[in-house]
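Single-structure report; data block below.
As you look at this complex, bear in mind that one protein chain is not there, while each of the others sits in place.
Chain nomenclature is as follows: A, B and C, assigned in order of appearance, with residue numbering initiated at 1 for each chain independently.
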Amino acid sequence: MMLVGNIATVVLVSLGAVFFLAGTVGLLRFPDSMTRLHALTKADNLGLGLVVLGLLPQVDSVPGALKLVAVWVLTQLAGATVTQLVARAVWRGGGRS
Amino acid sequence: MIAHAALLVLAIILPAAGVVLALAAGGRGAERVAMAVIAGGAAIALAIAGTLWTTGAPLSYVIGGWAPPLGIALRADGLSAFLLLTSALVIGAIGLFARATYVQPAGTPERRAPLVFWIMLMGVWTGLNAVWLAGDLFSLYVALELLTFSAVPLVSLEGKPETLAAALRYMLFALIGSILYLLGCALLYGGYGTLDIVLLSRLARPEPVVFVALALMTAGLAAKTALFPLHLWLPPAHAGAPAAASALLSALVVKGSFILTVRLWFDALPGIAGGGAAQFMAALGSAAIIVGSVLALRQARLKLMIAYSTVAQIGYLFFLFPLAGAAGDWERLAWTGGIMQLVAHAVAKAAMFMAAGLIGEALGHDRIAGFAGLGRSLPVVMFAFGLAGMSLMGLPPSGGFVAKAMLLTASIGEGQWWWAVVIMIGGLLAAGYMFRVLTPALAGGAAPVILAARISSARQAIVLGLAICALLLGLMPLRPSALLEVGRTMQAAEVK
Amino acid sequence: MTPATLYGLCSAVLVGAGLYGALVNPQPLRKILALNLLGSGTFLLFGVIARRGAAAGLGGDPVPQAMVITGIVVAFSATALAVALLLRVYQETGRTTLEQPAPKDVV
Partner (left out) sequence: MSLAVLADAALVLLVLGLALWINAASRAFPAVVGYVAFGLLLALAWLRLSAGDVAMTEAAVGSGVTGAVLIAASVRLRAAETEAPPLAAAPPALPLRLLALLLSGLVTAALAGLVLWTTGPAPSLADQAVQHLPGLGMGNAVTGVLIAYRALDTLLEKVVLLLALMGIWSLAKDRYWGGIPGPSRIQPTNGALILLARLLPPIGIVVAVYILWVGAAEPGGAFQGGAILAAMWLLVMLAGLRDAPAISRPWVRLCVTVGPAAFIAVGLTGFALPNGFLSYPDSIAKPLIIAVESVLTLSIAVILGLLVAGPPEQEP
């Protein structure tokens, strides 16, 4: 059981890291703000989600697990709002970055 | 004895509670709270000084029963007693003086300036008493910040553009100063695991960490004290503030960081800084005296002149570092002389700024060129101004004379005659800028000036009373004060 | 090199950078930012000292840590007050400089 958990952690967290990496590369390399936002939100949504999912087997209490999930949910909420705000500001500014 | 020691707590907590209460009450309540705090604070200061005087022993109070190094102790020695009394006297006079300016008429909406003034007055007092009494370098940092946060709004109280800029500049100087001081605290804690002054004095040895800490802290505190060449912020800030606030800032607030420097050099880290460093401090003080006085001579406006005179008079305080010490007759004389200079300047400068405020109100301006014949129109105010000026010049019989005479005697006695030369030049320059104001004002032939506003005799009396206090300090005998020596244990051992 | 030493060096550089920025940068807002860097460096030094004083099952000496918490709060209050002053100066004068108007009043 321990082993399965550990393997799941390694796989999921690594996968999450890949998404973060891809998101960061996108942030640096994409041409304009909209596509950059797109890249960032992928890192936020999937990357963090996978990392949290991967860490769950390592938590030994239910409240601890709930806290981890709460971190993900709150980041989603904040990230989505901020993306909206930035996108709207970019839109108003005529689509320039 | 425990009951007496509890007074140390009350000296800090009473004005602090005043700040909280005045803000909660708002409006007319603020002034009432401030008046009650002034009365109570004066009683506490007198009681502490009286206890030290009668018992001849210092007081200390351990907060919450947590003894240092884990906890914080408050301590009152003779120096604290002098400073508590001085601040109670000066703040009392300023408070009574300011009642006419910062009025909240009954039944009207709350006004900005009175509420801010009364709260900041008590904020300054909290900070000062905490500086005089706290026995822990980090508590002293918080105390310094109390001073900064209450002094800055006083500078910009009138909201004029130039005073706002002066307040911002003062704030930035003060912030750099407090962070450098805090940096030194970090180093000392890292070296010795305590920031308690008494424990540090036992543990600290002359080693790199202490040198760096002392240098950083001294530099930071010098910026807050406006020691030359870090004085640039002071004149616009002190001259731009309303008169009652200028009096508070020039008389007391700059002394807070100075006394903290003294506590560091003499109490927390005694004997760490070498003679060369002490000479350097006094050299900066000398430069302050010369530069400040010369600039004071060149000012066209009275309040700026007085502010530059503060830069100069602060310079004298720094003669403490090479001249004063725990042992030896000359050193003890210099100690009393230096502290007397602080007290005399506080009292005289407060009187002088308030007199300048009354002159400004009466004339509608404070240009020195327009002062001819002022002596006839405002005799009491000009008399008070002259009396306070005697102290700055060091003429007998005044507090300033006693202080400067002691410093002068000590410097000759210790073979450091060069400081004596500076003290005498400084006196001459002070006479120069004082007479630039007094001569036209008291000139016999000139017709009395037409006054724009009438000045109440009660306010004139307050200023005169304070100026007379500056004079009465001159009745002090020219020898080391017994009260000031309370708590300076090392020296007591030396004498026996 | 222990982590504490590493962060200690970090704090030394932060202090230097903050001090330089506060002295040299002419814009008051940037001075305030630099002062915050200076403050952060100072606090970090407290943290390093606390870490080196780890004992009694604690990861660090709680006394300097508590001092940092007090310090951060004071630093924030200072930033807020300085920024409010700056905004008011700008509102009144349209300028963001600390230079005094040329002293015309000198004899």
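Operating definition for what follows: a residue touches a chain if its C-beta (ideal position, glycine included) is under 8 Å from a C-beta of that chain, and two chains touch if they have at least 3 such contacts.
All values derive from a computational prediction rather than experimental measurement.
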(request) In the full assembly, spell out which visible chains the left-out chain is touching. (result) A, B, C
(request) From the listed residues B:24, B:369 or B:453, report the one that touches the chain absent from this view. (result) B:24
(request) Would you indicate which residue among A:7, A:21 or A:77 is in contact with the undisplayed chain? (result) A:77
(message) Just checking the interface: what residues of subunit C touch the absent partner chain?
(response) 1-21, 23-30, 32-34, 36-37, 40, 43-45, 47-63, 65-70, 72-81, 83-88, 90, 94-99
(request) Spell out the interface residues on subunit A facing the chain that's missing from view. (result) 74, 77-78, 80-81, 84-85, 88
(message) Give me the subunit B residues in contact with the hidden chain, please.
(response) 2, 6, 9, 12-13, 16-17, 19-21, 23-24, 26, 61-66, 69-72, 109-113, 115-116, 119-120, 123, 126, 130, 138-139, 142-143, 145-146, 149-150, 152-153, 156-157, 159, 164, 183, 187, 190-194, 208-209, 212, 216
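Everything that follows uses one rule, which is that only the chains that are shown with their structure count from here on.
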(request) Draw the chains as points, connect those that touch, then say whether the picture is a line, ring, star, complete or other. (result) other
(message) I'd like the Å distance between the centres of subunit A and subunit C, where a centre is the mean of that chain's Cα atoms.
(response) 32
(request) At least two other chains touched by the same residue of subunit A: list those residues. (result) none
(request) Flag every residue of subunit C that touches subunit B in the complex, lowest number first. (result) 15, 19, 22, 28, 31-32, 35, 38-39, 42, 45-46, 48-49, 52-53, 61, 63-64, 67, 70-71, 74, 77-78, 81-82, 85-86, 88-89, 92-93, 98, 100-101, 105-107
(message) So in the complex, the part of subunit B that touches subunit C is made up of which residues?
(response) 70, 138, 141-142, 145, 148-149, 152, 156, 159, 161-162, 164-169, 171-172, 175-176, 179, 182-183, 185-187, 189-190, 193, 236, 298-301, 304, 367
